[in-house]
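What you see is the complex with one protein chain gone and the rest in place.
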Amino acid sequence: MRIQVINPNTSAHMTDAIGDAARAVAGPGTEILAVNPADGPPSIEGHYDEAMAVPGMLAKVHDGEQAGVDGHVIACFGDPGLMAAREVAAGPVIGIAEAAMHMASLIAPRFAVVTTLDRTRIIAAHLAEQYGMARHCCAIRATEIAVLELDDPASDARARITAECRAAIEQDRAEALVLGCAGMADLPRALSDELGVPVIDGVGAAVKLVESLVGMGLGTSKAGDLAYPVAKTYTGDLGRFSP
Amino acid sequence: MRIQVINPNTSAHMTDAIGDAARAVAGPGTEILAVNPADGPPSIEGHYDEAMAVPGMLAKVHDGEQAGVDGHVIACFGDPGLMAAREVAAGPVIGIAEAAMHMASLIAPRFAVVTTLDRTRIIAAHLAEQYGMARHCCAIRATEIAVLELDDPASDARARITAECRAAIEQDRAEALVLGCAGMADLPRALSDELGVPVIDGVGAAVKLVESLVGMGLGTSKAGDLAYPVAKTYTGDLGRFSP
Amino acid sequence: MRIQVINPNTSAHMTDAIGDAARAVAGPGTEILAVNPADGPPSIEGHYDEAMAVPGMLAKVHDGEQAGVDGHVIACFGDPGLMAAREVAAGPVIGIAEAAMHMASLIAPRFAVVTTLDRTRIIAAHLAEQYGMARHCCAIRATEIAVLELDDPASDARARITAECRAAIEQDRAEALVLGCAGMADLPRALSDELGVPVIDGVGAAVKLVESLVGMGLGTSKAGDLAYPVAKTYTGDLGRFSP
Amino acid sequence: MRIQVINPNTSAHMTDAIGDAARAVAGPGTEILAVNPADGPPSIEGHYDEAMAVPGMLAKVHDGEQAGVDGHVIACFGDPGLMAAREVAAGPVIGIAEAAMHMASLIAPRFAVVTTLDRTRIIAAHLAEQYGMARHCCAIRATEIAVLELDDPASDARARITAECRAAIEQDRAEALVLGCAGMADLPRALSDELGVPVIDGVGAAVKLVESLVGMGLGTSKAGDLAYPVAKTYTGDLGRFSP
Amino acid sequence: MRIQVINPNTSAHMTDAIGDAARAVAGPGTEILAVNPADGPPSIEGHYDEAMAVPGMLAKVHDGEQAGVDGHVIACFGDPGLMAAREVAAGPVIGIAEAAMHMASLIAPRFAVVTTLDRTRIIAAHLAEQYGMARHCCAIRATEIAVLELDDPASDARARITAECRAAIEQDRAEALVLGCAGMADLPRALSDELGVPVIDGVGAAVKLVESLVGMGLGTSKAGDLAYPVAKTYTGDLGRFSP
Partner (left out) sequence: MRIQVINPNTSAHMTDAIGDAARAVAGPGTEILAVNPADGPPSIEGHYDEAMAVPGMLAKVHDGEQAGVDGHVIACFGDPGLMAAREVAAGPVIGIAEAAMHMASLIAPRFAVVTTLDRTRIIAAHLAEQYGMARHCCAIRATEIAVLELDDPASDARARITAECRAAIEQDRAEALVLGCAGMADLPRALSDELGVPVIDGVGAAVKLVESLVGMGLGTSKAGDLAYPVAKTYTGDLGRFSP
């Protein structure tokens, strides 16, 4: 099966890393297509960045559908445009925050999210509530690391993430950890060994959920709220996005 | 004070009607600027339409800030892009769904929403939950009227809306009604007279809330989650939207 | 329009201050009538005081209705007797706690309440839950200031309130503050300047909400739960309160 | 032990019936004092009636404390003034709605409330939420019987209550029934035999809970929210109610 | 009346202590039968222990029914097998956690649970949510005392429990305390005197609730979810447990 993993920001280097993380867990028969929009924010660090990344991400969903992929992953921890993407797609579309949170709730009664900037905590908090995961999510901790700093080998980002994970275990009694940024997709195994609790990366979790759903013959329900968009012609520059 | 009322779809005729509804309730010292994006969906009838309307709407928020308006109304019942708009604005930004729901909860323990297409009900349901209004919202009823049909004098839209309102009162025990589309902004007073319960239009409600907040010297808190977007340069065609 | 602002306690000096705060935000065409009952508790610092203040407050609502006022504000942060007052009134009746909480939720994802005695915190907590505002209210902090001490120029009340507000910002991550007592109605602007976050006084917020509802032609729904009280003759001393 | 059962309305005939119901379930060593205020509403059928009944009810709590009773029951299904009464009392104070709902939740996963006037349903609904009982309460049904009609032998009240109970079992899948008015305190055993499900009267339930708490040496916690009222002098006619 | 108090673990010494605690609060006409299964875990300190204790506990319920007891208490703070036991019994079956939590909520707005091992906190948390008591339960604190250590006179268990109770009062603002283990059933009165807040033992609370329900002629509703088990023959060693 072919799964399109969409990095909604425009940083190709991060797209590569996300693709690697996806391939590291993908099953033998799964082909991963890691893509990103050409236009938009180079990193997503708030609601405005999210909103501006969505049209490019949706265009990629549309392209993927044309190319016949079996499902999509939205690889940004805010799950931007998730419901809209589901309208466009026949197969499953999974956000990495929802994937990580659902998976975490299956192996631990209480998990914590460790994320980047403090200002993105509210996004994760709203998602936890929306997904019914608030009772499992015992803390959302920020590291104040900018998204693109995660790519910088000179940064002490890794040490700061580890410290915050440890605080979640000791102070919030977290029993599993969710990494709150697609840019952390390479860390979970090493962190888990170091910390002694399961550490979950949303990119891997989302890939496995798409594989699972496709493997069961399941796609997005088109019978109601997520039916294909109503056909209409968009105005002006956005004409090419007309559903 | 100057309030910018943004119709996030591109239908100028609807923008005019929304502007009229806003002016009908605005206080003596309030100037209403009714605007809409040039590019995007001509009507918003699902998550995809919403997502594609948001960048144009945010550009208008940005323009309004440059022009020094005191606050903004997002005049689409899904409140698309509300949190992103709040990041951009110094003054208050109010969505018409949140405005109508909050106002309704102040005058009746149980209100119903009467909206357009069945597929948009889930959007209203999610908002009611998010705003803490689910306990007050006893029903969300669809009329299966397309948004632009509301503008068509030959349509029986008015009769169907009235019928659905009556059903909400009789079957769901609604004590107030919220009209779930900016295109219904001219109906509340006549409907209220006919039905004997308060009928609330979100456009008017949002204008009054912006006036209220500005009148108290209050704007969007910039001290955390809704701080101005992090400065960065967007890539490609979206460069002009860079925060 | 004429709005009756009812201080449910009997301290005329506080009534004057509340009236001033109301007038400071009222629109040009609004006349504020600040009143208080002649009989009852001089300050409200618990459930018993609340219960004993309600009959006098309701008598004032009744008087206001006779005099043709357009709406009422209940100026005590516990919103005592709110539902009963709505049964009596044709126009809107707004409590200052609900007003402040709703307004705060429109400009900040998380607000804190700073109130007087520790023992009144439970009242604010119950209201936040009842109004659907619990998810926005990140803390309720007490200053252990007695209500009437707020009137005393020799008191260090102002400093203690400021300190508690600062703690709410730093420790609870509050992004806006709600002042939990009508006796603090003169503080918000100065506090807001000092603290750098919006500070909301319920008296002002409630006046603006009444103005807003009346301006839209909306009053309390009389179609169900809040219909006028069933006519009957009360016994003994309370005969004069018969509905 | 001595338990004071307070009918908060002024109808002595109903007080007698409530006293009888209380005595029917009271343990051998329990003395029941059934009282009602001299002043106030003869029946409680809405929020306004409730509010006006509370001061007289609280005076009775105070009198009972002076007389050394061990606990109190508030025998009106809206549990009016419950928190205020707990401030005044050393021993337990139990409302009949909370008593009946808690008891019902112990013997059936889903119970329904069958009450008097439609307009009082909202009061029961709010209480169910406040007490954490909303998940157990599958329906609140009104019979449109006025409270005092329950006393009238010529009325068909009994038949209408039975019919509504049956509807709750068949349509709402209720597995137990709660009678939503102190005036129905004589019905549960006969109804239960007829309907084949447990039928719970709040007066009896509250008496047993007071007996239970007193029997365990437990009273109202005076260590915080329910500490005795702050001493102060009330103004005017209400001076005699000063705490 | 005869109430069977079942200690679901096999420690006869603890059964005796539980029986004593039950008799200490039981009414004059109540006979207490304190029993425990012959087979199973000697103490219950996690989900696995709970699951393994349930069949023996259910056999005791069955035996009690045969012997004509009027109701049952499950004397382990996790309320193991409560719904299953209710299927088997005609009369009421009460768990000590639910009993203690409901009772606590009637005398204090906020209570804390003080329990044994840290790992059992999640069990109490899930129960509080399930019973609608989460809003009242302000903290669940562990003492890291093994269940059987409570029986050991040389242990400093009593001092550690007292310290944790004090912390709950001072740090969590608890106004009443619930002891989270049947093995603590002898402590409440002394602790309450020492701490100045009500301290509730679940064994006593459950006995009083069974007495109350039986005294009102109420038993478990057999009209739906809790009807007697479907008759069938179990296989193998469990044949004797066939319903």
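First chain written, first letter: the chains are A, B, C, D and E, and each begins at residue 1.
Rule of thumb we're sticking to: a contact is a pair of C-beta atoms (placed from the backbone, for glycine too) under 8 Å apart; a residue touches a chain by one contact, two chains touch by 3 or more.
Worth saying up front: this structure is predicted, and the values here are computed from it rather than measured.
Note that of A:I96, A:L179 or A:A205, the residue touching the chain absent from this view is A:A205. Only one of A:A34, A:A59 or A:A108 touches the absent chain when the whole complex is considered: A:A108. Residue-wise, the contact with the chain that is not shown comes from A:L226, picked out of A:V5, A:V88 or A:L226. Touching the chain that is not shown, out of E:A26, E:V69 or E:V88: E:V88 (per the contact rule at the top).
Summarising the interface, chain E meets the missing chain with residues 10, 38-43, 45-52, 54-56, 58, 81, 83-84, 86-88, 117-119, 121-122, 126, 129-130, 146, 224-227, 229-230, 232-239, 241, 243. Although one chain is not shown, part of chain A still touches it, namely residues 25, 27-29, 86, 92, 94, 98, 102-103, 105-110, 131-136, 169, 173, 175-176, 188-189, 192, 196-198, 200-201, 204-205, 208-209, 211-213, 215-221, 223-226.
Here is the rule we use: only the chains that are shown with their structure count from here on.
Taking each chain's centre as the average of its CA atoms, chain A and chain E sit 44 Å apart. Centre-to-centre separation between chain A and chain D, using Cα means, comes to 52 Å. Chain D has its Cα centroid 29 Å from the Cα centroid of chain C. Counting partner chains per residue, chain E has residues 109-110, 135 touching two or more of them.
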